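Removed from the display is one protein chain of the complex; every other protein chain stays in position.
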Amino acid sequence: MANLLSLNELSLQEIDHILDRAEEIRKMGNEGWLEPNHQLVANLFFEPSTRTRFSFETAEKRLGYQVLNFSSKASSTQKGESLYDTVRTMQAIGVNAVVIRHRQEGYYRQLAGSIHLPILNAGDGAGDHPTQALLDLLTIRQEFLLFQGLTVAIIGDLRYSRVARSDAEVLTRLGCRVLLSGPEEWKNDALPGERTTVDEAVEEADAIIMLRIQHERHEQSMKMTKEDYHRRFGLTQERASRMKHDSIIMHPGPINRGVELDGELVESDRSRYFKQINNGVVIRMACLEWALQTGKGAEIHERVAEKW
Amino acid sequence: MANLLSLNELSLQEIDHILDRAEEIRKMGNEGWLEPNHQLVANLFFEPSTRTRFSFETAEKRLGYQVLNFSSKASSTQKGESLYDTVRTMQAIGVNAVVIRHRQEGYYRQLAGSIHLPILNAGDGAGDHPTQALLDLLTIRQEFLLFQGLTVAIIGDLRYSRVARSDAEVLTRLGCRVLLSGPEEWKNDALPGERTTVDEAVEEADAIIMLRIQHERHEQSMKMTKEDYHRRFGLTQERASRMKHDSIIMHPGPINRGVELDGELVESDRSRYFKQINNGVVIRMACLEWALQTGKGAEIHERVAEKW
Partner (left out) sequence: MANLLSLNELSLQEIDHILDRAEEIRKMGNEGWLEPNHQLVANLFFEPSTRTRFSFETAEKRLGYQVLNFSSKASSTQKGESLYDTVRTMQAIGVNAVVIRHRQEGYYRQLAGSIHLPILNAGDGAGDHPTQALLDLLTIRQEFLLFQGLTVAIIGDLRYSRVARSDAEVLTRLGCRVLLSGPEEWKNDALPGERTTVDEAVEEADAIIMLRIQHERHEQSMKMTKEDYHRRFGLTQERASRMKHDSIIMHPGPINRGVELDGELVESDRSRYFKQINNGVVIRMACLEWALQTGKGAEIHERVAEKW
């Protein structure tokens, strides 16, 4: 049993193992479906989500698991129950793992103690989004085979993007050169990488990750118009024309078309947007398997517990 | 692979095939359930629904499909994602078909392009509701065996009812005489059929379809009281007593009892209201099978694509 809370806690070997397994499952296609079995997983989404929730749910169903879906709007959290008590209740009900998205960064620190089932983090505020980072890695690896020496640009809302944080850290560990660009007021000195202009980043990168503007996390609304943002920090058709040969465009979704990314680029040859979504399912299958089955769980669990 | 967007796109042969297949499934009863398999269907309901959503979900489960349920309230559409991007995301996740209800008439025209999975329309604004029309046809056929020469009255909110539109068109094509009645301000000259008074319609029809008042689509509230509406345009006990021998009462639901229809009539011998709901499940099973398996899909798909 193991938790997947932040990629920081995984060794490069563990990451490699998950990527390999995901690739293996992907190649099996429909053969990779398992018969209905007795694993019971609860998806606890305290923030809205389409792709991540459905991606996890699809992964769970392909693994033959039984699924409980929790919507914070229709639950006892309205009666003031804490996250700890909700998860502890799931455990008492007999759930074998929980997938959690929550607006509070590091929400899982509250769960130390008597929770003895694997927690898969599906996003904690502006903290981490480990399965997104893993699917980004899989997408990049499918393209370039090796990470060492690649240049990856992460562009946009560096301040509130959990994707930026998860990606920048793991890509740096894997030996990539990471370029960071975006509005000055949204810069984030905590991220590893070199700060550059958007134009430099676009011209030098092998892979460009355009970040979604996290409107819901900014306390005040953006000071520029969407058109302004697009012109100054977005991937316009013009900028895209200056990209390196064989370089690719990525985005964690959902896309604000015409803002972060020109709408037509989304389905262009360079775009790996839908490929990323497709990879998300097999990554989550590999993560669920790993979290439920790994013998190394106890050790990892302890490492996490110490941090708490 | 085929879409089911509007009955206009189906030939009478195709309609007949679906009705026959639904009847066949109905007769199989519980034998008609399939073992859990690897088809994955997403129900995307952007408008509230009980009977249609549960009817589709039941149909999917009886076919052994895996089901993803989407509620617009808890999803990324809150983050401004377009319908196209949502459906494209479902496709990338590996969904094999989508069932969509959306308030925008003809919403599916946005989906031309790179969507390569069957779309089953579960209602588009005041546009169409093809599975409702098909279940109405099945109910009428069970009663009268042939459509040719039957008189069917459609009474009530002709203006905003997608059921009225779908039913009037297909019944006319099938050789029925269609009578249309209801408040003058809700008449709809686009519908095929003869305009009559409610009293004439009730006395002459073999089947009477009472329409639900679409309160949610009218820009201003109804000018008459419910009692007034019932007395002037509803199926009262008194009017029902003047119905033809062997004639039947139908309603797409949900019923406003005492408004469109006297409450006691709902469970009278003439009522086929619950029969319609029951037929809905087997119709949707037949439609899902047809949409996922038909070899004629490409052709139909192109016909639709041309309209777009």
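Details
Per-chain residue numbering starts at 1, and chain names A and B are given in the order in which the chains are listed.
What we mean here is this: contacts are C-beta pairs under 8 Å (C-beta built on N, C-alpha and C of every residue); 3 or more make two chains touch, one makes a residue touch a chain.
This structure is a prediction, so every number in the text was calculated from the model and none was measured.
When the full complex is taken into account, the listed residue touching the unshown chain is B:Glu216, out of B:Glu185, B:Glu216 or B:Asp246.
In the complete assembly, the contact with the undisplayed chain comes from B:Trp33, out of B:Trp33, B:Tyr84 or B:Phe147.
Chain A meets the missing chain through residues 36, 38, 40, 42, 66, 68-71, 73-82, 85-86, 88-95, 114. Chain B meets the missing chain through residues 30, 33, 35-36, 45, 48-51, 54-55, 57-58, 61-62, 69, 71, 73, 212, 215-216, 253-257, 267, 274-275, 277-278, 280-281.
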